[in-house]
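Just dropping this structure here.
A single protein chain has been omitted from the complex, and every remaining protein chain is retained in its original position.
What follows is chain A.
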Amino acid sequence: MQKLGDFKLPHFFNYPPYFTLQPVRETREKQIQLWKELILDYCRTQKIFVIRLEEEFPLFSNSVIERTLSHEAREAFLSALVAEGRAEWLDKGRRNCLILWHRIQEWADIIVNFVKDNGFEDSVMTVEEIRSGIESRGTELQGIDRTILVRALKLLEHKGKLAIFKGTSTDDEGVKFSV
């Protein structure tokens, strides 16, 4: 089985038509579905949060069969993810895409569990600490993309589970939990 880093690739990764955007509607729908799943799986295991279309992305080329996804094909698959709510375009030009292999709501739940597990119910933390603090090591929150984290926190603030405030220094924002 072929690997990309330590990621195990499915058998159809070596099927040349997989890398050509299919014109026939039914075939294309199936192809899109498979690519969506593959992208999400890969990003989840490799902790990739953003895909930049203009840069090389290892999943989009296969040197064994010498095929690469065209720009049009990449845009098509990512747009399908966006339509499903599993991704978002970061800019109008559709060059950068934020991958939500966990939805924002799921991230919010993870944060709540993290707070409960570590007894932070009434304490205060900076956003950066949530991301890279000692407590978050080994959890899913480690290395989480800042944009996503802030979005999840905002969602929780909206629900009244915490409050975001500007920190004393201009650097970072702080969070007061009231879970």
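Everything that follows uses one rule, which is that contacts are C-beta pairs under 8 Å (C-beta built on N, C-alpha and C of every residue); 3 or more make two chains touch, one makes a residue touch a chain; residues count from 1.
Here is the rule we use: contacts and distances are computed from a predicted model.
UniProt lists the omitted chain of the complex under the protein name "Vacuolar protein-sorting-associated protein 36" (options: "Vacuolar protein-sorting-associated protein 36", "Guanine nucleotide-binding protein G(I)/G(S)/G(T) subunit beta-3-like", "AP-3 complex subunit delta" or "Nucleoporin NDC1").
Here one chain is not drawn; of A:Arg67, A:Arg86, A:His102 or A:Lys161, the residue touching it is A:Arg67.
Think of the hidden chain as still there; on chain A it touches residues 1-5, 8, 10-12, 14-17, 19-20, 22-24, 26-27, 30-31, 33-34, 36-38, 58, 63-67.
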